[in-house]
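Pasting a structure below so you can have a look.
Complex shown without one protein chain; remaining protein chains in place.
Chains here go by letter, A and B, matching the order in which they are written, and residues are numbered from 1 within each.
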Amino acid sequence: MSNSARESILGSIRTHLAASPAPDVEEHQAPPKIPVSKSDPINRFKESVESVAGHCIITTDATNVLKQILTELNAQRIAYSDNPPNAHDIFGYEVGISTAQAAIAETGTLVLDSACERHRLVSLVPPVHIAIVNASAVVETLSDALALLQKKEISPAITFITGPSRTADIELTLAIGVHGPQELYVIVDGSK
Amino acid sequence: MNHLSSETFKENARAALADVQLRGALKNATSLFGARRKEAAASLPNWEDLRTQARAIKDEVLLHLDRYLEEFVRNAESRGATVHWARDAAEANTIICGLAKERNARIVVKSKSMTTEETHLNDALEAAGMQVIETDLGEYIIQLAHEPPSHIIAPAIHKTRQQIGELFTAELGMPPTDNVDQMTSTARAKLRDRFAAADVGISGVNFAVAETGTIVIVENEGNIRLTTSLPRLHIAVMGIEKVIPRFTDLDVFLKLLPRSGTGQRLTTYQSFITGTKRAPTDEGPDELHIVLLDNGRSRMLAHPVTRQSLACIRCGACLNACPVYQQVGGHAYGSVYPGPIGAVITPQLMGIQKAAQLPYASSLCGACREVCPVKIDIPRLLLHLRGEISPRKGSRAERVAFKMWARVMTSPSLYKLSSVAGRILQRVTPISRAWTNGRDLRPIESKSFHDLWSNE
Partner (left out) sequence: MKVSLFVTCLVDQMWTSIGVSSVEVLRRVGCEVEFDKRQTCCAQPAFNTGYLDEARLVARRFISIFEESKADAIVSPSGSCTAMVHHYPQLFAGDSKWLPRAQAIAAKTHELSSFLVRVLKKEDVGASWNGRLTWHDACHGLRDLNIKSEPRALIRNVRGAEFVELEHADSCCGFGGTFSVKYPEISVAILDQKIDAIERAGVQAVVSGDASCLMQIGGRLSRKGSKVRVMHLAELLNESSQQ
């Protein structure tokens, strides 16, 4: 029964710890913060996204930029995170569009929170993912993003996305586009 | 599956050394991995501080593992997860097979989890009548090839692209090619509909946050996200040592793990999963079950030297740095966990009798300790294990030899005599024969330094 396994494991942990000679535990110290570069986090975010083979457009006219991208892609079946198709149908879609709740400049990472939108499949299944994020939601570091997420109760599913999907499992050769999207477009909406 | 055994490491290694293709693949992979890791570490000026902090966090957790596990479980359960405790591999497999059978599961998709390899979960699921599909590309490759993984993070690293191409042609009907993009698209296409059809998704866990009950899983391909969001039941399997105290601690570990493992700043996806969905119409599985596995881990808590084994974050950096692994690869170790970390945890998890050779398969060079993001002193651990094994399990001849050695080294007259004996016997001892296999042997000098000093 699960309970006796629980007690057994916890008991084993306690017994073995009690048997242990005293350790010398180092002080738990936060490492010195790396000074963040003075340059504009939005531009740094763009550079970071591009360094992982994503596309990044900074604009004050997000609607038009989005239209342009969709035209270039000649996309017919487009899934939106505010009203996504069901799990079965989504495999037939070419583009998934979502917003992002935050973005991390140092790594080019998008932060998507399931409490805010239904991003899980839209940002994963179609071969192209387009994400729109407000310029004001760009933070400097990973630690800033984690702190932000902790401000309220952690939602059931949060996803960090850094570039399109990839693998290096075959001879360590990089291949872009495995199970997740092959293309990632990030539109940074500077009007907000 | 043709598993080699740890008990025959020496023979396994010999066979590996004769495999030219394997050695070529290993050389390329380990040097590339090593170079990328080095660059990524150098790009962070506070890398050493991060290592220290990560180790301090792990030490803190391990010293109070019971408390942090209980906190994790409490928080995960309050958010809708069901947590199971498994004392050993068999119990874990029973629990997981039970969960799948209760829901009449036919198809199980899996993302890469060393812990489930450790328990041989796939065999158990298949025996229970389920179809198991590995979705990580490297795992998919070795599943098709009926081989165990040879590396902690790149399971198919021992295979050349030609070998993989031939495998895909034979098993999947792919038109012959050794183009990596084409092979990747073939795998993607084949696996696509499996995700949608799967009843159960099984994943591992990289970090389990006690403070929030969150499990964190990192990947590049997207198969973990598919595995953990499409099927109605998600089972996450984790060793009990995966717990970290606070959500903010993730910063340190997410900086160290990708850089140490693949040289990336961050892997493409991190999934932070906390309990189950709030409303039935929300995305995601209906159920989340988390299986906590002991299987010998709690025993390692009994000594500070062995306790550090549990700090491992499974990055694989030590494998890439190890001169022994670089030559023989992962299969020779006969364990799910090869390389330096494998040499120390395999005997502890599986029992010393089953893996007694492994702690001796090292030159103690310390390269592993240098690259370990959580500063595990693997050479110290190896010596600790040797200290447990040699006096009891070392060959009789060896034990006697060292007793004699101690007598010689503590008696000046015996020491002098031994050099005389050495000069006579040097070419015929088993030690000399093993040495002269590939190397010339320098003869013992006719006059020792002691002798020369006397003439001063």
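Everything that follows uses one rule, which is that a contact is a pair of C-beta atoms (placed from the backbone, for glycine too) under 8 Å apart; a residue touches a chain by one contact, two chains touch by 3 or more.
These numbers come from a predicted model, not from an experiment.
Remark: the absent chain touches shown chains B in the intact complex. Set against the missing chain, the residues B:200, B:324 or B:349 yield one that touches it, B:324. Among B:8, B:131 or B:390, the one in contact with the hidden chain is B:390. By the touch criterion stated above, the residues of subunit B touching the omitted chain are 10, 13-14, 17, 323-324, 326-328, 360-367, 369-370, 383, 385-391, 394, 398-399, 402-403, 405-406, 408-410, 412, 415, 419, 422, 430-431, 434-435, 437-445, 447-450, 452-454.
Quick note on the criterion: only the chains that are shown with their structure count from here on.
Look at where the CA atoms of subunit A average out and do the same for subunit B: the two points lie 26 Å apart. Residues of subunit A that touch subunit B in their complex: 2, 5-6, 8-10, 12-14, 16-17, 19-21, 23-34, 52, 84, 87-88, 91, 106-107, 109, 114-115, 118, 120-121, 124-125, 142-143, 146-147, 149-150, 154-173, 175, 177-181. The part of subunit B that touches subunit A in the complex is made up of residues 25, 28-29, 32-33, 44-46, 49-50, 52-53, 55-57, 59-60, 63, 65-66, 69-70, 79-80, 84-87, 91, 135-138, 141, 154-157, 159-161, 164, 180-181, 183-185, 187-188, 191-193, 195-196, 212, 214, 220-223, 225-226, 229-230, 240, 247-248, 250-252, 254-255, 262, 265-278, 282-284, 292, 294, 298-304, 307.
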